[in-house]
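Shown here is a partial selection of chains from the complex, left in place.
We call the chains A, B and C, going by the order they appear; numbering starts again at 1 in every chain.
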Amino acid sequence: MGSDSIVRDPSLAPDGHRKIDWAAEHSPVLNRVRDEYLKDGTFEGLGVGVALPIEAKTAYLTIVLAEAGADVSVASPGPFFVQDDVAAALAERGVTVYASSEADPLEADRELERVLDRVAGGRDAVLIDDRAGLTRLAHTTRKGLLPRIRGSSEETTSGVAKFRAMEREGVLEFPTLAANDARCKYLFDNRYGTGQSAITAIMQNTNLMMGGKRLVVLGYGWCGKGIARYAAGLGARVSVCEVDPVRGLEAYADGFDVLPALDACERGEIFVTATGSTDVLTREHFERMRDGAILANAGGVDVEIDVDGLREASSGSREVRRNVEEFDLEGRKIYLVGRGLVVNLTAGDGHPVEIMDLTFAIQALCAHHLANNGHALENRVHLLPKEIDDEVARIKLDAVGMGVDSLTSEQEEFLAGWRE
Amino acid sequence: MGSDSIVRDPSLAPDGHRKIDWAAEHSPVLNRVRDEYLKDGTFEGLGVGVALPIEAKTAYLTIVLAEAGADVSVASPGPFFVQDDVAAALAERGVTVYASSEADPLEADRELERVLDRVAGGRDAVLIDDRAGLTRLAHTTRKGLLPRIRGSSEETTSGVAKFRAMEREGVLEFPTLAANDARCKYLFDNRYGTGQSAITAIMQNTNLMMGGKRLVVLGYGWCGKGIARYAAGLGARVSVCEVDPVRGLEAYADGFDVLPALDACERGEIFVTATGSTDVLTREHFERMRDGAILANAGGVDVEIDVDGLREASSGSREVRRNVEEFDLEGRKIYLVGRGLVVNLTAGDGHPVEIMDLTFAIQALCAHHLANNGHALENRVHLLPKEIDDEVARIKLDAVGMGVDSLTSEQEEFLAGWRE
Amino acid sequence: MGSDSIVRDPSLAPDGHRKIDWAAEHSPVLNRVRDEYLKDGTFEGLGVGVALPIEAKTAYLTIVLAEAGADVSVASPGPFFVQDDVAAALAERGVTVYASSEADPLEADRELERVLDRVAGGRDAVLIDDRAGLTRLAHTTRKGLLPRIRGSSEETTSGVAKFRAMEREGVLEFPTLAANDARCKYLFDNRYGTGQSAITAIMQNTNLMMGGKRLVVLGYGWCGKGIARYAAGLGARVSVCEVDPVRGLEAYADGFDVLPALDACERGEIFVTATGSTDVLTREHFERMRDGAILANAGGVDVEIDVDGLREASSGSREVRRNVEEFDLEGRKIYLVGRGLVVNLTAGDGHPVEIMDLTFAIQALCAHHLANNGHALENRVHLLPKEIDDEVARIKLDAVGMGVDSLTSEQEEFLAGWRE
């Protein structure tokens, strides 16, 4: 296995191995899930198709699944999410990789199709998906493979939204699991993971100070909440833009200004999008921004910041620091960090290891669940059973030396009753 | 109306009016809801039975409903939640009050029954309930009134749990609204309201410092999250006890120690319960506590701290400060703030006005919704329609000079689709 | 001793004793200082004149000194700082008290003069002063007593400023100790003590929510820093007004807006002064404030808010809640909490006990130091020796189960050298 891999430079493997080892060492939850759940033969001979950014933590997930007997093949949702050293190492660790940081972005679907062909061509498979890329292709350009796919599990909020759209349209041809909606996923990965890593990526790439900075967070879902919280924890003056009034009110009670995006543009110094929507910052926003404004996207889709519009509005652009592009708008400068793609991946090392340990323990159990039960599940969006979600939390708490109580039977009875 | 009221001391009314005026003035949301929604005739001649602590904000809610035409009658879930000056003022403002701070706690149900008799005896009524007290009695000792009750709306997490228990048992005889589960309610009232007011009540009654204090929060639901957050915001070193491992993990990621309650007892200096469950702190806990430990309950039920057990374990007790009772356990002292009942009400002024403004705007709209639609709703637990919830948030944001955006049609389309 | 006391109502003593006992029990530092340092005979027969607010913690300090052998007499800087129950209890505990909450504010100096007459009339004395009241009178209306006064120790920032003014003018006739400038005092009492208690007093008296509130802190010294920090910790949106640009810059880096007071008036909802200066909020400020603005003073002088000016600008005023006065300015309402005097004392219980435990351990040691060394000290402003300051911190850390390291001799050498 792994031998058909297409990677940019196999000689980079040693660096990749080192990074993967670090991730492995800091993944106590996934390691215990592997030992206790994954080695039961479920994955023997099964295909597992994975669409995820290619970096150390995702790499380690695929290795764990491969070691459990699966034939794992992986591609990235796009070339900017590929670390070539990790891709090279992965190919040496028994995983088939189709990923290069120098691929043509427009051709990203081709690599995902290769993954589908490999894992579901002649064998049953489950999919671990990112923004529904594999699932979408299986339902459009690779319909022939549908019968072999037991189900897919989705990593992101935006991907789950697509699953639900497909369910609404009645087109889903296999069951899907909203891995993102496991509490052990979205409460941690989206909030703390995106929060810490997006803010860190902006600081390390710009070398700017957070204290006192006017930072505007667009979107106050779990990702936005994490970003706002950590920015404020570092002293930024945070404003929030939302379309959901209740979320807006939460932001207000949390101590933030809440205002329409066009108004926020006039005061912000740093703008971070986290809406999962399109065209959140567009030309009319750029035109109102102050000289020196810094933009980054931390959301799950690539179109939150209208980068094309920014480019058109500018007389020119240049890279002024690694991962920072300067746009010239009639004398005013606007800086874009990480191309407008998810900033913690394109201009950083992704989420913290311990966060992905939780997320990938969930994902591994999702794949395991689909492998075992996919045939029996309806073709709609399912949640990971609560017991599995809880068990992951319990393992994590144990790994950090913490613990919870259990309800006594008297308490259970009390909570279930209504008479005095 | 109001003339049949039974209150402790009518001469206290002037102080009560003053308090109610203050609440009225700081309730822009309820005021606007009144002007825009409540005056449509829905409440004309309708009975509205209310079970809520008798203090200024609840009083103002009942006044608003009475002014909208309802015949409102109110009692308290217990005598310790009654401010006699407010009760006296209320009786003068057209609301029928059955409440005295000197009533026998064991007779609390009698006052609730009086409310039921008054509002539903011979006329249709809706109920605004607290911990399901009115709803429970309507289904047990006042079954004869059931046909006239269009529905009940519940204020607390614990009350909603009782509603759901009744639904599970199939005994619900009218539709219920989980007002507590409106986002404008639990995200604010339970979290920020309980958080600020419980911590303030403990500080003002003990005159102790929060900075550096080891504070143990039992329960990390919305109430517990608020308590922990504000205690930490004031410098306390917070530990959390939970039975739900995912909530435990949230507490850990928020920077708190998470440990079993018996272990926490050995380190804590202040203990605050917020579980909605029974027997959270019992004799075996008291026996492990350090000399000087301080206990308070901020949860929705009165049995979280086993006060009887504490009393039995002690050689004696005395009031050492207003609202603070000292128990002597073989030389060690344990202090109980606010009798073990909800501390922000029994040893403080309840939630902040602005929080209750939100909550009671929701409650008023719940009553309005039940009044209009109760006959058409199934006899189970319902949520307030999302549009109404959102509208309340929008009014509040507007009142504080904040605002949100709307999705463009392109964004709506984007969010609804799954094809590229 | 204590027999000449003038208090309002001796029958209130039981309540006072209870409060004092609570303070005593939560004062481990002062208790240990008493046992280890104060009982060496220094205070035998010495007069100790004390000018401090009369509440439980100050009361306990005077009791400790009386028990160490001093003839202690105490008065308050003004009637609004007197809790009559504590005054009554104090008179029963061997301290001579001249204090009543119903005294004429304009006559406050008379009580302080009585204290001077009593303690220094015919015996040597030391003074524990508040805003330099006793010291000022000793240098003006009671010059005859100067030879018997070994020195005075001052509690507040503003009082120390007066000491320094007297030193600059060359009029000081006895040595003074800037107790306020001990690190164990100002770093804790001014910052955490004022911070917590001022914010708590505002919340408990107004029943308003902090989350989202626009709170303006005037003055960013230690008191202002504490207020801003805790208000922000509770979710307020804080702005800061300063005259010192470096402090202003600290506030900015801490995440607060920094702007001139007149500008702040247009946005603030709550205003807290903590400058130690005069006329910080005056008529021109009131005229710019929004309807409903709330004012409180947490600073060491009574003239930060121009209450007379506020009264003149208003068509009328009335008490709308206990400790809250409403002023009507042509339709706009402005609320004043705690009369414009130090809000945590006039509308609350003063600083937290543990804070005053530290402060009064320092004060007791200041009095002890002056008693023993006053004759040898120059007539200027002195600091408490660093060793004593450090020792107090060490005792406190020990009392809360914490501890520090010591420098090794190698480290001391390293730190003292400059050659490689």
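Keep in mind that, in the parts below, contacts are C-beta pairs under 8 Å (C-beta built on N, C-alpha and C of every residue); 3 or more make two chains touch, one makes a residue touch a chain.
Note that the structure is a prediction, hence the values are computed from the model and not measured.
Visitor: All chains share one sequence here; work out the copy total for the full complex from the 3 shown.
Guide: 4
The rule is simple: only the chains that are shown with their structure count from here on.
Visitor: Since subunit A and subunit C are copies that touch, is their contact same (over half of the numbers shared) or different (under half)?
Guide: same
Visitor: So how far apart, in whole Å, are subunit B and subunit C when each is placed at the average of its C-alpha atoms?
Guide: 37
Visitor: So what's the Cα centroid distance for subunit A and subunit B, whole Å?
Guide: Taking the mean C-alpha position of each chain, the two centres sit 38 Å apart.
Visitor: Could you please state the distance in Å, as a whole number, between where the Cα atoms of subunit A are centred and where those of subunit C are centred?
Guide: Measuring from centre to centre gives 53 Å for this pair.
Visitor: Listing for subunit A: what residues touch at least two other chains?
Guide: Residues 252-253, 257 of subunit A each touch two or more of the other chains.
Visitor: Considering the complex alone, what residue numbers of subunit A touch subunit C?
Guide: Subunit A reaches subunit C through residues 209, 211-212, 232, 235-237, 252-257.
Visitor: Quick one: which bits of subunit C touch subunit B in the complex? Just the residue numbers, please.
Guide: Touch residues, subunit C against subunit B: 18-19, 21-23, 25-26, 56, 192-193, 196, 200, 203-204, 207-212, 230, 232-235, 292, 319-321, 348-350, 352-355, 400.
Visitor: Tell me, which parts of subunit B touch subunit A in their complex?
Guide: Residues in contact with subunit A: 132, 136, 140, 161-163, 165-166, 168-169, 183-184, 187-188, 192, 241-246, 248-250, 252-253, 257-261, 276-279, 303, 389-391, 393-394, 396-397, 400, 402-408, 410-411, 414-420.
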